[in-house]
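Complex shown without one protein chain; remaining protein chains in place.
On to chain A.
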Amino acid sequence: MIVAAPAAKDRVKFNVGGRIFETTSTTLANAGRDSFFGPLFDENWDLKDSSQSVGGGEFFIDRNPDCFAVVLDLLRTGDLNIPPNIPERLLYREASFYGVLDHVRSAKWGPFDGNRLRYSKSISGTAPGDGTAIRAAPDGGCAVAHGSIVHVYDWMLSEEHPPLTLDHQRVNDVIWVDPENLAVSACERLGRGDGGLGLFNKTSGRLRFKFQVTHDNQVKSFTAGALATAQNPNHRIFSSCKGRSNEYGIGVWDQFTGKQVDFFYESPGWSLGDADRLQWLEERNCLLVATLFPRKDNCYISLLDFRTKDMVWSWSDVGAPMTVDERRVRDGIAMEGNNAICVVNEYEDLGFMDLRMNGGAIRWSSRSRLIMKGRMPDDEPCYPKLALHDGGQLFSSMNDCISVFCGPDMVMTSRLRRGYGGSICDFSIGGDRLFALHSEENVFDVWECPPPPVI
């Protein structure tokens, strides 16, 4: 007779769909109390040596054994390895049954680094119109705006949530307020109060409420443009607004209540209501507002301080002499850590402005345009766009490429390209993923970093 070693106390035997698995309670504890395996070791249930494990001392689970093997392996090693014969969807379903979907998600791809990105997959949509915007969700999903409809994907990308529309008006921008909710800005329809800005639940696709603009105690219809959020302080959401008469400017609402808390009217000779980009600067407690060519004939970039109702920093190319090569600013982004605003022109030249000095000029980086020259595709070009990642990496899209810039001098370190779908009209970083939306084939690419190496 073989006497079980003391360590055997820790051992657990499962019969999953007819296959026997043996593991330890330590391994299963990795799943957490809040999973299928949690209660198995809870004294309330008293399952370890009750009748449920008699008959060979197995614990029976009526599920797919192949997937259980993958899940068990995940709990053992923290690595996710899906055999080719198991569809991802099936595995996700099983992981969801056991309550370890979050484990799968965090094992699937690694922490974000612009220089380690690998092309993962492309998702084709069914929307008719040109892509407007793509926005990465905090959990690794994304929202894609086409014309008047927004498609929402969770991180598994296999399943699409119900699409969103705001009175079927043309969508201008989308922003994630939290992992469950997103705000959609749209054009108004004359005299109907349609469009504007609405907050939607991701899962149900339901409109939770609209953000209203009130002037002189009257609710006005308006076209909402670019969006930004501020978690600190007070969970605000900002939108550029164009109203009927003189109501151009930046509206501010509370994210949770939807109540309007402020409105910054644009002054004559300056543009706020048509802004292409809003960005909240947490350290400075300011909002960056950029209105750019060709939406307007001139470019206007300013920082607004809502506490003092003051434009604390501003730059415009009004009256600036046109140079021969005519460098017009097409996008701009503030890098608070560097005290700079980075701008890009149509040739993907980067330029910098000092945030500490009001009224300074752009210092264009000397990077040669030769790389791009002669490579301009024949079809309709997309304007360059900029994005920033927490780690201080700067991204710029141009045609069908995304360039990665690093270091104090912002030198180019990587280029991401996939030659399908034409130019990149928008891209977004979030949930440790980069999403790039192509202008032609209604397709978006997902780039992610592989999990850390084995050794």
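Simple rule for what comes next: a residue touches a chain if its C-beta (ideal position, glycine included) is under 8 Å from a C-beta of that chain, and two chains touch if they have at least 3 such contacts; residues count from 1.
By definition in this document, contacts and distances are computed from a predicted model.
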Among "Glucosidase 2 subunit beta", "Bardet-Biedl syndrome 10", "Transcription factor PRE6-like" or "Cullin family profile domain-containing protein", the UniProt name of the subunit that does not appear here: "Cullin family profile domain-containing protein"
Hidden partner chain, touching residue among A:Gly99, A:Gly392 or A:Pro451: A:Gly99
Contact partner of the left-out chain, one of A:Ser204, A:Gln231 or A:Asn358: A:Ser204
Absent-chain interface as seen on chain A, which is shown: 34-36, 38-40, 42, 44-47, 50-52, 59-62, 96-97, 99, 180, 201, 203-204
